[in-house]
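Only one protein chain is missing from this complex, and each of the others stays in its spot.
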Amino acid sequence: MTLVDSPPAEAATQGTRVARRAFLVRELGIGLALVLLIAVTYAVNPRFLSAQNIKDLLLGSTILAILAVGQAVVVITRNVDLSAGSVLGLSAFATGAVFVAAPGLPIPLMLVIGTALGAVLGAVNGGLIAAAKVPALVVTLGTLYMFRGLDYTWATSRQINAADMPPAFLRMGTETVLGVPVLALFAVAVLVAVGYYLRHYRGGRELYAIGSDPAAARLSGIPGGRRVFAAFVASGALAGLAGVLHAARFGTIDANAGLGIELNVVAAVVVGGVAIFGGSGSVYGAALGAVLLTTIRAALPVLGVNPFWQDAAVGALILASIGLDRALSARVGRSLREGKAHG
Amino acid sequence: MAERIAPVRRVLGSWDVIVLLAVVAVATVGAFTIEGVASPRFWRFVALEALPIALIALPMTLVVITGEIDLSVASVLGLTCTVMGQLWVSGVTSLPLLIALCLLLGAVLGAVNGLFVTGFGLPSLAVTIGTLALYRGLAYVVLGDRAVANYPREWTSSAIAPIPGTTIPWMILVLAALAVVFAVVLHATPVGRALYAMGNNAEAARFAGVNVRLTKFWLFVATGTMSALAGVFWTLRFASARADNGSGLELAVVAAVLLGGVSIFGGRGALLGVLAAVALLGVLRNALQLAYVPANTLTVITGALLIASVVGPNVAGMLRERLRRRRSTAPTATPTT
Amino acid sequence: MPTPVLALEGVSKSFGAVAALRDVHLELHAHEAHGLVGENGAGKSTLVKILAGVHAPDTGTITLDGRPLRPAGPADARAAGIAVIYQEPTLFPDLSVSENIFMGRQPLRSLRRIDTALMRARAAELFDRLGVRLDPDRPARGLSIADQQLVEIAKAISLDARVLVMDEPTAALSGVEVERLFAVTRSLRDAGTAVLFISHRFDEVFALCQRITVMRDGRWVSTDPASALGVDEVVRRMVGREVSAMYPRQDSAAGAPRLQVRGLTRRGAFADVGFTVHAGEIVALAGLVGAGRSEVSRAIFGVDRYDSGEVLVDGVRLPPGDIAAAIRAGLALVPEDRRQQGLVMELSVERNTNLPRRWRLTRGGLLFGGAERRAAVGWAQRLQVKAGRLTDPVSTLSGGNQQKVVLAKWLATEPKVLIVDEPTRGIDVGTKAEVHRLLSELAADGVAVLMVSSELPEVLGMADRVLVMHEGRLTADIPRARADQETVMRAATGQAAAA
Partner (left out) sequence: EDTGGDPGSETGAGGMKTGLKIAFLPKQVNNPYFTTSDNGGKAAVEEFKGVYSETGPSEASPSAQVSYINTLSQQNTDVIVVSANDKDAICGALNEARTAGAKVVTFDSDTNPSCRDLFINQATAEGIAQNQVKLIAEAVGPDGGEIAILSATANATNQNAWIELMKAELAQPEYAKLKLVDTVYGDDQDQKSFTETQALLAKHPNLKGIISPTTVGVAAAARYLSGSTYKGKVQLTGLGTPNQMRAFVKDGTVKAFALWNPADLGYLAAYAGGALSSGLITGKEGDRFKAGKLGEFTVGKDATVLLGDPYTFNASNIDQFDF
């Protein structure tokens, strides 16, 4: 026979309240940082919030935000997709090439084509990772090279200029609805859709489960392989979409589109409070992270920061924000344990 | 998980040997089919190119085995270069002193990484993405758009001077010596055992008296120092200190480490394989360049190799299972970052 | 005899060299709880995993209601109506407790969206039924092992399955929790569920089960009505020999003070804990689950820092929070959570055994394979670790054998002070007696043993003195002579004035 127990439950619940509040703060923290940054910059130079500049900020964030959402979906499953930049590059160039071949192509169809291309490339990643059971970081580092190489080989230093693409398409890159750029609307739509799915659908929750403990996920009968595969297809598709939007916004496309952006994306996701080891975080946070990074880059010159200091500043910010995030989750952890303990 | 891991591990165990054979194969085939591969100059160039990557790959291997990663190495290299240049123009004219100061700087930069990772318990992937930007940024702060190039001839030539009677740069000997040190530490000392242990389960390692944080901290310091050494070599070889020196090198290093059979999850891998992988990438790249293969194709090949390096062993492992007609389906962790 | 709900016929399974199951058969009937007992490594969990669809049998058939069943994975088995509680908890630390329970089966509302409110409500219901007080919204991270096990149980019960399989569900539970579990299980059984129950505690098996199957070395040995069996008979069939005394405590003269703990305090865990363990003494640290005993032992060993107080070994003060120093001073801790804290699962038995004393095995600062192997072999044999090869990863060993490796690894350091947290949790009778013999031998050799245990018979059977903790404070120090159930219980529930 064994001894008797009396679990201190009230303490526990009170502990978790703290926890939930802190998790809220998690996204809030980034939001506040963003507001603060904008406020300061505005104080220094009011033109920072001119209609034109706000539009530019939103436009600037759009592509990174879409990539970040896709990346977050993957990171939540305790994986990573380093090939996002190369996928964007391929799809952006494809957009131009297709328009050169078929100038009359309807724009929605083009969006579909780009997204589909991205999805296929994502499927390559996901297939290798899920079927061959190999680490995502290695595979996507490999496809980062391969996709970019294919892009180069295909483009053979051809550049596709604004003149080669339908004006309507390029207008989409700058047009606004009630001051909000069309592209930004794409980003918002994507964000809300993905966010809602992850929160309110079984498939979405299972992604979190897989990231939280892959082995346990398997024992609970979650089709880990299929889910991870899907996550990479999604990430690829979003990168593909981002590619088309990139073409619309920048008008000129060469094989270098999105070169080296992958680390920015991962940074945005991490800054956005998505745990790099999976299981926690939200796409909203990731998107916020993307907006924050873009705003910083836009604000530093306005603040008169010497261009040579800008990279340093961005690096410092990344460190600061993951530090903050850690501090918060540490507090959560403590509140949980002490909620459970005595004295 | 176990029954999947076991056979895979057996293949991986010999993986470094496989990579080594691949190097030999490429070299021999190249020597007969591609004009110039047989010549000593070819190997001199390969050596010069591989050196900085190899230097950084040594400590990086240990870092990855403990389950961490350092993406800031190339930025450390760049920052060291600029500081070296700045010191030189501002009148530090003793090479030993310059080198000492640079290595010190590297150690400090590594220590900062180490502090963030072990002190504040942040994921190294995130931290070093941050310092990747930070250190590169600081490099621009130091030299801005300037490039420092007016080093004494004897310095620059001594950096790439060959071993008397050969075409092989003498720095290879330095690399070899360092490689032996790292290999012994990793494979034949209690420290090495601890590295593998903490790479698999840091908590259990801690309960067994391993000072996980301190060990990792020093590994990051080592990585910073070696990156700085690579930076010094870089500066002297190209006789030019610029803020963008060696940008993007981190991926090359990580690629080599992974191709060398080190598990990105930590806990598995060997130094021999990594060095072989560095050589393989170097030889392959130069040989194909000689064969007029365009840069873009080389990029594709690098990627393909990387993927093969992980898919190969795993598929081999699965096939072994099939052969054993073990239709077992134990839980296998989905790949993690 | 009615046709069984679930039947295994000639099932075999081997992992590489290890034959975990050989031609095993088993029949589970509705309205019946079926006990499965066997030594560590007998193949119980493997059998469970085959029922759960985790492993596919190499040979043999499973039939459900007379129809052949070939689950492609856990999902299939669950769909077929088989609910399983695995030996190791399988929770998602980042997700809420209620989501953990309903993962993959969350109740839905319109547009196939998850009905969070309903899910929370159902979870709360389950916890009431089990008499557990847990906040369904609480993340699983940070749950004690006991609480984790309870969530697992809630998960299994929520399935309303035809067959309920439980692999050592009680290993981490305290008396009340076990009683509630049994109450619920009985009601399910009476409602027609077929139950398979695995445990190393015979009192539980006999209390719950009508039929008992014994396994040995992966083979089926016997299946009989519980009424027709006695504990001794079961033990004999399990072990294949008579088990010597369960508590072979030879008295050893208590020597000089070895471990001295003074005023140890850690905010939120324990306060002002002070005691002394002498050479050759076995001191038990008893108390309710959650009394803070593990915390104390962790603090002593330097895993956790403490706010005040001091720890001395042979009169020498230990630097707080420095495990390496503690080990050098001759301290050893067999931790509570062996998988997480005791072992490096992917490393070989050998590497695990040598880890704490890797420095002592060096020659000229270097390690040599031969020395390591010899060092490991000795202890593996002494504790009769069942493993294919010493170079196999520990993850391939059975639960109990993994525990033996943990013991081996610490005994190998030849400690002056040995702290064992729940030393026999999840260990079979044979090994249990073995472990107890080991502990008293060590004591006889002058080792000071501090034994954290929730099993009163073990406490009373082994200890020279019994320290009792209640809510993080030391409430009693009872010499062997006066130690009996009531005194310990009263102290543990805080009814006794501190001794």
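Should a chain be cited, it is by its letter among A, B and C, assigned in written order, with residues numbered from 1 in that chain.
Heads up, the rule we're going with is that contacts are C-beta pairs under 8 Å (C-beta built on N, C-alpha and C of every residue); 3 or more make two chains touch, one makes a residue touch a chain.
As the structure is a prediction and not an experimental result, all values here were calculated from the model.
Within the entire complex, contacts from the absent chain reach the displayed chains A, B.
Note that of B:T118, B:N201 or B:N296, the residue touching the chain absent from this view is B:N296. Only one of B:T156, B:T189 or B:N211 touches the absent chain when the whole complex is considered: B:T156. The residue touching the chain not shown here, chosen from A:D81, A:D254 or A:D325, is A:D254.
Contact with the chain not shown here comes from a single listed residue; of A:Y152, A:F169 or A:F229, that residue is A:Y152. Listed by residue number, the positions of chain A touching the unshown chain are 45, 47-48, 50-53, 56, 60, 152, 155-159, 161-163, 170, 173-174, 250-257, 259, 297-298, 301-302, 304, 307-308.
Within the complete assembly, residues 35-36, 39, 41-42, 45, 49, 140, 144-145, 147, 149, 156, 160, 234, 237-240, 242-248, 285-286, 289-290, 292, 294-296, 299 of chain B touch the chain that is not shown.
Basically, only the chains that are shown with their structure count from here on.
Most remote from chain A, judged by the distance between CA-atom centroids, is C. If you compare B-C with A-B, the chain pair joined by more contacting C-beta pairs is A-B. Rounded to whole angstrom units, the spacing between the C-alpha centres of chain A and chain B is 28. Residue positions 54, 73 of chain C each touch two or more of the other chains.
Multi-chain contact residues, meaning those touching two or more other chains, occur in chain B at positions 1, 331.
Those residues of chain B that touch chain A in the complex are listed here as 1, 4, 71, 116, 120-123, 125-127, 129-138, 140-141, 144, 243, 248, 251, 254-255, 258, 263-265, 294-307, 309-311, 314-315, 318, 331-337.
Remark: chain A residues 1-10, 12-13, 15-16, 19-20, 200-202, 205-206, 208-209, 211-213, 215-223, 275, 279-280, 333, 336-338, 340-343 touch chain C in the complex. Residues 13, 15-16, 49, 54-56, 58, 73, 303, 323-324, 326-327, 333, 335, 340-347, 351, 354-356, 358-359, 361-362, 365-368, 392-393, 395-396, 409 of chain C are the ones that touch chain B when the two sit in their complex.
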